[in-house]
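The complex appears here without one of its protein chains, the remainder shown in place.
Now for subunit A:
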Amino acid sequence: MGSLVLVVRLVLADVRRHRAQAAMLLLAVAVATATMALGLSLRGASEALYEQTRAATAGPDVVALSGDTGPAVTSALASLADDPKVIAHHGPYRIVYADLTTRGSDRSPAGPAPVSSGVVVQGFAETPGTVNRPLVTSGRWVRPGGAVVERGFATALGIGVGDHVTIAGRSYPVVGIAVTAATSIYPWAAQIGPYGGPSDSSGLVWLTRSDARTLAGRDLPVTTAIDLKLRDPVAAEAFAETFEEAHHDSTARMNLHTWQFIARQDAVILSNSQPILVVGSWLLGLLAVTGAAALAAGRAVEQTRRAGLLKAVGATPGLIAAVLLTEHLALALIGDALGLVIARLTVPGIAGPTASRIGDAAGPGGAAVATATVLAVAVAVLSTLRPTLRAVRTATVTALAAAAHQPRHRPLLTALSALLPTPLLLGLRLTARRPGRAVLQAWSTATTVIAIVALLTLDSQAERGYGLNGSSALPNLRGELDRRLMLAVVVLLIALAVVNTLTLTWTTAMETRASMAVARTLGATPGQISAGLSAAQVLPALPGALAGVPLGIGVCGVFGARNVIMPPVSWMLAAALVTLLVTAALTALPARMAARRPVARALSAESA
């Protein structure tokens, strides 16, 4: 009991004394776990939204579509409706493929200019049936001469009830906005395109049956569809397979889309988001470890002394390890909880990039929570391992008299660096004598470059807008979401890398203040000391930046699409160069501050 009180007391006291460091670790872990939990939650969230929409709209279990016409199609659709496994159906109904143009408004993405898009018009009864009853979220259901626009499409177009849309040259007032689970989210409402082929980038509009028939009379492509409710919805895929096998030789081509297929298609819009977030969370986790290790390196002397005096009064090595681990573990777990809350709050905004679905996106599930917690614990353990081992292994007397880390003497390097200008001489010696710190700096820089290469790669992909014929008047929502997420991850990675660079520079400056003061007494100027400290960070950053380019290409190759287009090499090298320059600039401030410390004070502090 006493030991427990002691551990808690020491942990709380240390956190109180080093609030900024505790906050840094907590935030770094929160950012990493939030990103990971978010990435892992997306698929489940998309499915949850589909399920809720399906429940609210009596979504069909199977939608059968045919781009053909004639008795064979009518017979095939009738046989489907009469199948003993089918308990209810809606249709057949007409689907017409046309163009839609808005009048343009301030809500439109193109502003007051008109926006055109491909549209799928479904002819529905004025009183919906028992299967596929679209849920009207504003306005009312279809009436003669009036159109109901699918909510995701309406949001993309920036239109609402009372606006007018022109479909195949005829103007219709928008009388309602609705959602359905019978088609995938915007922009994949078409399911199959004109004449039965694949289709992309079109929205959904409902008209009355007679209006749809009139529209079809204008020589527009038409598809016939029927919505089916099965006795066993889970067996929808087996039902579709059986039907397709049985009608393999039929003259009427039929496409059967199960509700599972539609749900999977919904998730396509997030298919790039998941790797962006999950890979991003790995990198953020590693940077969190780097940052925590940098902080630990800066506190090594203090921690070792503290361990020494605890040992002197009777603390066992196990208790000392428990104190160090508990502190980091507690902070990491708080960060983890914070990250999970952030993920929960953020999921709805990311999981539903279109407004085609209703309901609440599910938050991180058990697997996501467990994985994020493993990440948090790994950050805590990895960042505590070295200081814990050092504290436990250092003899008590040595620990009590702990002085700044005494680096190894490297005669060859000392001789070689003597040929260099003073700042480079100092920088090279500082780097070579603290290889662990150099590795942390190199990794931090490499991560930044990897992230920037990924961002450049994403920006290099050819992208069709969702407007008519690929026009960018309607933005590509999937690309926009990917870019937003990538930008957020890159900003977080760079922010952590910046903090790491500042911490590494400052801790190196503090650790070497005595030797730098001696260099001052020998004639080195504050400018040379400052430049030397900056060089000590920039030198390991150089291989880090260079390694970041191929690593970034590798990450994009592994996690990107097969036909990913890489940005020009010159762009990536420029990114590496800019990263190096920014690193140099960032190190200048702490280095200058450290170099300005009075020499006498630095020397006397060390000898005290």
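Just so it is clear, a residue touches a chain if its C-beta (ideal position, glycine included) is under 8 Å from a C-beta of that chain, and two chains touch if they have at least 3 such contacts; residues count from 1.
The rule is short, and it goes like this: contacts and distances are computed from a predicted model.
The subunit not displayed here is recorded in UniProt as "ABC transporter ATP-binding protein", chosen from "Carbon-monoxide dehydrogenase large subunit", "Succinyl-CoA--3-ketoacid-CoA transferase", "NADH-quinone oxidoreductase subunit K" or "ABC transporter ATP-binding protein". The chain that is not drawn here is touched, among residues A:397, A:491, A:561 or A:577, by A:397.
Only one of A:65, A:80, A:319 or A:424 touches the chain withheld from this view, namely A:319.
Listed residues A:3, A:75, A:469 or A:521: the one in touch with the omitted chain is A:3.
Mapped onto subunit A, contacts with the missing chain fall at residues 1-3, 5-6, 9-10, 13-14, 16-17, 305-306, 308-319, 395-397, 400.
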